[in-house]
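Have a look at the structure below, then the notes.
The other protein chains are all here in position, but one chain of the complex has been omitted.
== chain A ==
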């Protein structure tokens, strides 16, 4: 565990929503150093995430221009001087991206939701998701569902497949279900998959956390707290739910989802409390197995959750931290160290308006997995195949074309040779016959009276017979 953490050290990206002057700061969690500072950024709560481990994306809470549009900035982590500044129709509150970094979703205070494709920057869909301001959003673990939490306590779950359907005919409803069990604003959403069973947990200002079954939307469990819950985080491997409250306490609950079927309410006294902060918790996240909590008292703490002690306390002097993202420190290195990674999807400016999709236009992609590129594919030789093939072909009845070819060639050769030989022999015999006949004729004509023997007599007879007609005709 320790080794692994050292191998790929993590850094914490924090930002505030109060003023753009505070900007984004990247902290080394082990040493407490500031690794990077990006000025001019103020992101709304849940408005900051790390895209594909390479980009920091933040929705800007301050408005741009007179018409009140918003903006989303994308900083390449290894080149933070030149962000991509995308301007949106409305000011974005919460934003989120899929795990594969292909789609970005954003929610506005009007309740409108936006969905972009990152590679092309295309605005795939905008729709009126809620009546009140969107508070937070999260994609399901397999990126196929999108969950919204709203200030009026309503949670809605949408199917990505029908949201992004290119030829949306309105046939399949995108909204899977919604729930208004919470009586006050949603403050956090966490998804997790316990085996094949996916759940998500919502926290609310009404002082409860609720556990839901992701696909069916069944309400599984409610955890009741004495205070409003402002942030939640789930332990990466254990069944521990950390919920930060308005008074700065962090409650820790053991969540037994496997066993719970209809257990409705569990009480807050089963939780134990992490207490360091004096004011409302604004964000909770995990770095490895260490909890990080941020509060409105301008500090954020790194916790050892085993011994429940604060390992390090950071002071963000300029303002309260509202967003925290844990990234790999390696992604901060300049591009030269990363040149091996050639398969990078491009990131485009996010479009402001939806554009009619051009049916003829294709989709930019990389073929084959990047992993398979690092190693040359295993090669194998043809030769043995051919040889085996030929041999097996000649052994079995079914012959390979090549073998047949050879045999045929040999046959043809043979036949040609035979034909030519036959021709030759025939010619010779013809010739000989001619010669023989000539000779005979010669003899017959030259000295016909010398013939004594019987066959010759016969011949003579024939000859004489032959001659008689000519003589007669003559």
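As a convention for this text, a residue touches a chain if its C-beta (ideal position, glycine included) is under 8 Å from a C-beta of that chain, and two chains touch if they have at least 3 such contacts; residues count from 1.
Just so it is clear, contacts and distances are computed from a predicted model.
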Of the listed "AP-2 complex subunit alpha", "CNTFR factor", "2-(3-amino-3-carboxypropyl)histidine synthase subunit 2" or "Pre-rRNA-processing protein RIX1 N-terminal domain-containing protein", the name UniProt assigns to the chain that isn't shown is "Pre-rRNA-processing protein RIX1 N-terminal domain-containing protein"
Pick out which of A:34, A:180 or A:216 touches the chain that's been left out of the picture. A:216
Could you tell me which of A:33, A:256 or A:427 touches the chain that is not displayed? A:256
For a quick check of understanding: of A:197, A:415 or A:435, which residue touches the chain that isn't displayed? A:197
Touching the missing chain, which residues of chain A? 98, 100, 102-103, 117, 119, 124, 140-145, 159-162, 164-168, 172, 176, 194-198, 213-216, 235, 237-240, 253-254, 256, 258-259, 261, 266, 270-272, 289, 305-307, 342, 345-346, 358-368, 372-373, 379-384, 386-388, 390-391, 394-395, 401-402, 405-406, 409-410
